[in-house]
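The complex is shown incomplete by one protein chain, all other protein chains being positioned as in the whole.
Going by the order they are written in, the chains are A and B; count residues from 1 in each one.
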Amino acid sequence: MSTPTHHSTTHSLSTTGLTKSFGGVRAVDDASVTFHEGEINALIGPNGSGKTTFFNCVTGMIRPDSGTVSYQGRDVTGLPPHRIARSGIGRSFQLCRIFPRLTVLENVLVAVQPHGLLQRLRGSRNAADVGRARELLARVGIDHLEHAEARDISYGQQKLLELAGVLMGDPHTIMLDEPAGGVNPALVDRIADLVRELNAEGRTFIIVEHNMELVMGLSDHVVVFDRGRPIAQGTPAVVQDDPLVLEAYLGV
Amino acid sequence: MPNASSPTGAARPAASSPTGARPTAVRVARTAGLLALVAVVLLFPSLAADPFILSVGVVILSYAVLATSWNLVGGFTGYISLGHAAYSGLGGYATALLILRTGMNPWLALLAGGLIVAAVAIPVGIASLRVRGASFVITSIALVLILQLTFQSWHTFTGGSNGLRVPRPFGTEVLRPEQHERFFYLHAGLLALALLTWWLIERSRLGAGLKAIREDEDKAQALGVPTFAYKLTALVVSAFFTALGGGLYALWFGYLDPIFQFSILVGTYMVLMSLLGGVRSLFGPLLGAVVVGYAVEVFKSQYGDTQLHLVATGVLLGLVVLFMPDGVIPALTSFVNRRRGAASIREVSAEELAQQREEAAR
Partner (left out) sequence: MTGALFAQSLVLGILLGGLYALLAAGLTLYFGVMRVVMIAHSAFLILAAYLAWFFHERSGLDPLLSLVITVPLFFVVGYGMQRFLVSRLRPISLTTMSVLLTFAVALTIEGLLGFVWTGTQRRVQLPYSGTSLEVFGVSIAVVKLIAFALAALSLGALYLILRKTSFGRALRATTQHPEAARLVGIDTDRVAGLGFGLGLATAAIGGTALALDYTIYPSLHWHWIGPLMAIIVVGGLGSIPGAAIAAMLLGVAASLLQVPLGTTWAQTVFYLALFVTLMIRPQGFFGGRLAQRF
């Protein structure tokens, strides 16, 4: 796995003064966040605190009104999503998004999109790509389903499929939007194990999650969002005791 | 969610190890079907009872070329163009004008016309593909309307509303039935080329990206698919083949009238044929072209100039959109399959993939 070569910082992804409004409401408000390189970062906060909008700004799905996103020492603010994906940031979506009418294997193969017209005209099912896609499907445990259409597999399997698709792009940083949302406890454990394994290989994670048990058990670094900006950050233990966090969550 | 409790559990469609016999059977059936199709096309001119029937055959093949070309963008990306008549019309005019103004060889003019139209599609695509959804279809309609206006008015260059006579590539010594036959084969050749292109793209990484765009454009982009460049590529390739179709038809028909060249109705036929036959399949538009093209010709000869064919087209399109947006043939197939048991479709595709795996490994 690659390590940050330039900038002697220990973080690869950070934002400065990131702001995005929708019709007068500031969904993300002057958010400056630094994620820890090589660690499992969690992004938590009450509903509507702007976590998903923040995700979308970072990954280029939404263009921020102001502020910057920098990744591995490079300003990536406002780049189109596919450029950000190719710079090494993979993401999943809230509620899980897969390509319903493509097969499970095809879903994973979408992520192989090389530069250059001739490369793109090559067969999408060449042995090397298919081999790697199968490996990833095996890794998340759904390789036996590769010929099924993605809409026919269960929701939990779709979540695993989405993760396999993200991994196909070999991202250095992986952003997961509610990986445990809507899945059963057994699968939550499985996803948590996968995240740990992948992290041990050197991949950085940034996870938006409501399942506090998962967050506290899994993450090294927690950033708490409220009203569009970070109000606290630190280790799970530190954050848990922060009065601001209690206030934001419980409205005390 | 039946399988939520066991992430590694089996999915409903059984994707078990393919049996040895089935893939060969499927492959044989496929090859036989393809050979039969080729045979029908090759033999049609000698079987056609009279030149009129043969000319209907040419018209239907021309529709098939246009619909298959349309599907290169509509089917892959899901972006519906109602104004593809702009590209076929421009292809016809470009070919004719190149021959008339520069004395170019007609076949060279046809190819050059296709390339010119492909170049025209680039700015159109840049304008209409950056934003999602409505802009593309609005622009496509506007393009036909504006071209109809200009080609009707620009008398000195296009012949205006008087139309334009296209010189025939085969001299007058070639008799009418012979003309029809030659153009029948030429159209069949172009159709084969368009189908081959579709097939090649379908299997490529470009094709995988395009299909992902059709399914979920945001998601595709998040996985690194350069969606805009891909959509533009599909549009340009589609415009090129559509223009060749328009140009070849112009060479056969020998006359261009802006009202019919830049007709909203022709664009609608392309959409209807593709939707009817199924936009996700290679031969869907061809099948739709045979059905709709035949119906259009019958309607014209039965009811002549009345506006009933507009009503019929409108009602048919409405019904397809409302009840069978995936196409009539796919809807029927899945209906039949559901009655026979759900697994069959999936098994076939599993076997196909297994087959490709074998091929790749070889």
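Note that a residue touches a chain if its C-beta (ideal position, glycine included) is under 8 Å from a C-beta of that chain, and two chains touch if they have at least 3 such contacts.
Predicted model, so just to flag it, every value in this text is computed and none were measured.
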Of B:Thr139, B:Gln179, B:Thr227 or B:Gln261, the residue in touch with the unshown chain: B:Thr139
Residue, one of B:Ser88, B:Ser204 or B:Thr313, that touches the chain absent here: B:Thr313
Missing-partner contacts on chain B, residue numbers: 78-80, 82, 123, 126-128, 130-135, 137-139, 141-143, 145-146, 149-150, 152-153, 264-265, 268, 271, 275, 306-318, 321-322, 325
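We take it that only the chains that are shown with their structure count from here on.
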Centre distance in Å when chain A and chain B are each reduced to the mean of their C-alpha atoms: 39
Interfacial residue positions of chain B with respect to chain A in the complex: 1-13, 15, 200-201, 203-209, 211-212, 215-216, 218-228, 233, 280, 346, 349-350, 353-354, 356-357, 360-361
Chain B contact footprint on chain A (complex, rising order): 59-61, 80-82, 85-86, 90-91, 93, 97-103, 105-106, 109-114, 117, 119-127, 130, 141-142, 144-149, 152-157, 160, 165-166, 168-169, 183-184, 186-187, 190
